[in-house]
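Excluded from the complex is one protein chain; the other protein chains are retained at their positions.
Order as written gives the chain letters A and B; numbering starts at 1 within each chain.
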Amino acid sequence: MENLIALLIAAPLLGAAVLLCGGRRLDRTGHWIGTLLAGASFVVGVVLFTDMLGRGAEDRTLHQRLFSWIPVEGFQADVAFQLDQLSMTFVLLITGVGTLIHIYSIGYMEHDERRRRFFGYLNLFLAAMLLLVIADNYLLLYVGWEGVGLASYLLIGFWQHKPSAATAAKKAFLVNRVGDMGLSIAIMLMFTTFGTFAFGPVLGSTGETSEGKLTAIGLMLLLAACGKSAQVPLQSWLGDAMEGPTPVSALIHAATMVTAGVYLIVRSGAIFDGAPDAQLAVVVVGAVTLLFGAIVGCAKDDIKKALAGSTMSQIGYMILAAGLGPVGYVFAIMHLVTHGFFKAGLFLGAGSVMHGMNDEVDMRKYGGLRKYMPVTFVTFGLGYLAIIGFPGLSGFFSKDKIIEAAFAKGGTEGWILGSVALLGAAITAFYMTRVMLLTFFGEERWRHAATPSPAEPDVEPAAETGGDHSEPHPHESPRSMTVPMIVLAFGSVFAGGFFSIGDRFLHWLEPVTGHDHGHAPVSATTVTAATMVVLVVGVAIAWAMYGRRPVPAVAPRGSLLTRAARRDLLQDDFNHVVLVRGGEHLTRSLVYVDHTLVDGVVNGTAASMGGLSGRLRTLQNGYARSYAVSMFGGAVVLIAATLLMRAV
Amino acid sequence: MNPVNYLYLAALLFTIGASGVLIRRNAIVVFMCIELMLNACNLAFVAFSRMHGNLDGQIIAFFTMVVAAAEVVVGLAIIVSLFRSRHSASVDDASLMKL
Partner (left out) sequence: MSFPLLTATAVLPAVGAIATAAVPAARRAAAKWLALALSLATLVLAGIVFARFEPGGDRYQLTESHAWIKDFGVRYELGVDGIGVALLALTALLIPFVILAGWHDADPAPGARLDSSGGGPEKTSPYHWRPTQGFFALILMVEAMVILSFVATDVFLFYILFEAMLIPMYFLIGGFGDRAHAGSDENAAAQRSYAAVKFLLYNLAGGLIMLAAVIGLYVVAGSFSLSEIAAARADGSLDMGTGTERWLFLGFFFAFAVKAPLWPLHTWLPNAMGEATTPVAVLITAVVDKVGTFAMLRFCLQLFPEASKWATPVILVLALISIVYGALLAVGQRDIKRLIAYASISHFGFIVLGIFAMTSQGQSGATLYMVNHGISTAALMLVAGFLITRRGSRLIADYGGVQKVAPVLAGTFLVGGLATLSLPGLAPFVSEFLVLVGTFSAYPAAGVIATVGIVLAALYVLVLYQRTMTGPVRQEVGGMPDLRVRELAVALPLIALLIFLGVFPKPLTEVVNPAVQHTMHDVQKKDPQPEVEAAK
């Protein structure tokens, strides 16, 4: 059975190779090949899953070793896979959601002439992401880690003719590279500490090294997670990444790739358990991002960017839970899976709305769309209820557990973290209600907004629907798009309950991650009640602001906080001034230094040599008699010197 | 007679030849002065040979004569061809061999 593991990756990798090298003759069938191979990978995943269920909890971990990758004295890196319950969860999520989004993209990208390449990139992403979660050592994980970065780069910049897309892609890759630096330093630290970087030996012998080493490794892993999962301070790329086609945003920048950081931290639990300082850093990052993303999400008028802020915030929850240690690992992953369902569904819904609205993304130009897009409305609505934690839906179970776990941290820390998590839940309720109201309720503002969006007047319209700028005619999307949305909506509704009843998910993951109930200062019922209260408050405020009053089509100036939040809390401005401008000045001055100083020293030597020889040249005047004089003079000097030496 | 006097004479002749080479412009005269210097050396060689009582100096004198003869052949040929091309035998006119 373990020989099947490689097949998980092989199928989408084959798809990527065929589609990217196949040339134009595959233009007409390419999307089917891509979807089929993604589906094949899902089937393999399901087969492995049923097999895994058939075995006892202790021997569910499978290993497959393909070949020795980099054999160098004292350094062994293998291409080898490890499939345990944690990896299995990810495999099913990735291939399942991935296949749905492939199907969705068939309809969404129908009019794009480069659709074949789009599917090639999607398959490449699936292969890299699967490699990331089933690698059995950190170096191979790193390959997948950068591989998904590459796929993300290619897909964000898929509409390369738009300079904004190309810039966003570059920014995403660069910010991720900073995180990757952390991962590679962590691997080096593991190598010098343990002599290996395979999961088993490293995580099995964390007890034998000092806490300082573990803290260093943990902090570096956190840096890596911050980059990939868009956590403060490396979060700035995620908002721009929405330049990519919407299915990409759903798959990569909501459901799967951005959660890789959570996977990394949970997978490395043994390291963090031995390094409380690193854990503290993790929860702080999670808590800060949770609020940061939520605040940004409140201010954005671009539907995709609002959802991106929400993603950031929800991953903040997961990172927070992962930082809590064994109390939170399982819930981090559970929230990750449910989030995968409802956030992918929300993004696909947003894509469907844009599809019907001439690619308009400004929510102030939507309104009242529920009549025109019933399926989208219902599925988006279910996703909405799930994310705000409406009782009984997925988000309710997973988020509630995280808030409980935060309180269970104990002491002042527990109270602070618990309150932050509660506050985040209130803000989530607020901004998601805002998105919902602006899009599907209220008056139909698009009737008067028939002008092209003023933000990018010169840019070629995105190739999605031809992009004519007449008054939009909202319509429901084709079947290939609505079916994935319906499936994801089912997941949003039932997954949480299914996982939580009888603690199914807990028992499934516990052998890998371990679990600890902690000791909550407040009872679970109290937490749930508090969550319900803040939820109602958040929804009520949003209703008061956007539901009762008409929404202006042009955003009002807003308070200082709103304006700052619209600009991603000035993080980009900081980056621009300090890093971009500073970097430009640095490189310019270095170019100058290289030319004048480093080169100048050498050229100066050459010039002074030239000057000296020019002076000496005047002695060669061509008159035989002056040569004779110097000859005689030389002879006289020589003789005099000889005589003098003798005399002395 | 004291052989040292021959050395004084040789030094005198050498000095005359050297000053002639440096002062005169006519190539023929310069050439003659060089011959004078060579012969001064010959004289010194022979005188030393006598003083030290062996024949080495005289043998070298013969060598010098042969070299001087060869030099005259080449040197005069150069001077003649120079005169033909420039209608002048002044050494300062032939100053093209410079950078």
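Keep this in mind: a contact is a pair of C-beta atoms (placed from the backbone, for glycine too) under 8 Å apart; a residue touches a chain by one contact, two chains touch by 3 or more.
Nothing here was measured: the structure is a model prediction, and the numbers come from that model.
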Touch partners, limited to displayed chains, of the chain removed from view: A
Chain not shown: contacting residue from A:H31, A:R115 or A:K213: A:K213
Contact residue for the chain not shown (choose from A:R28, A:R55 or A:H161): A:H161
Residue touching the undisplayed chain, where the options are A:A40, A:I106, A:L122 or A:L139: A:L139
Hidden partner interface residues of chain A, rising order: 20, 67-75, 79, 139, 142-143, 145-147, 150, 153, 157, 160-163, 165-167, 169-170, 173-174, 177-178, 180-181, 184-185, 187-189, 191-196, 200-202, 204-205, 208-209, 213, 460, 583, 586-588, 590-591, 594, 598-599, 601-602, 606
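Here is the rule we use: only the chains that are shown with their structure count from here on.
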Contact set on chain B toward chain A in their complex: 18, 21-22, 25, 91-92, 94-99
Complex contact set, residues of chain A against chain B: 617, 620-625, 628-629, 632
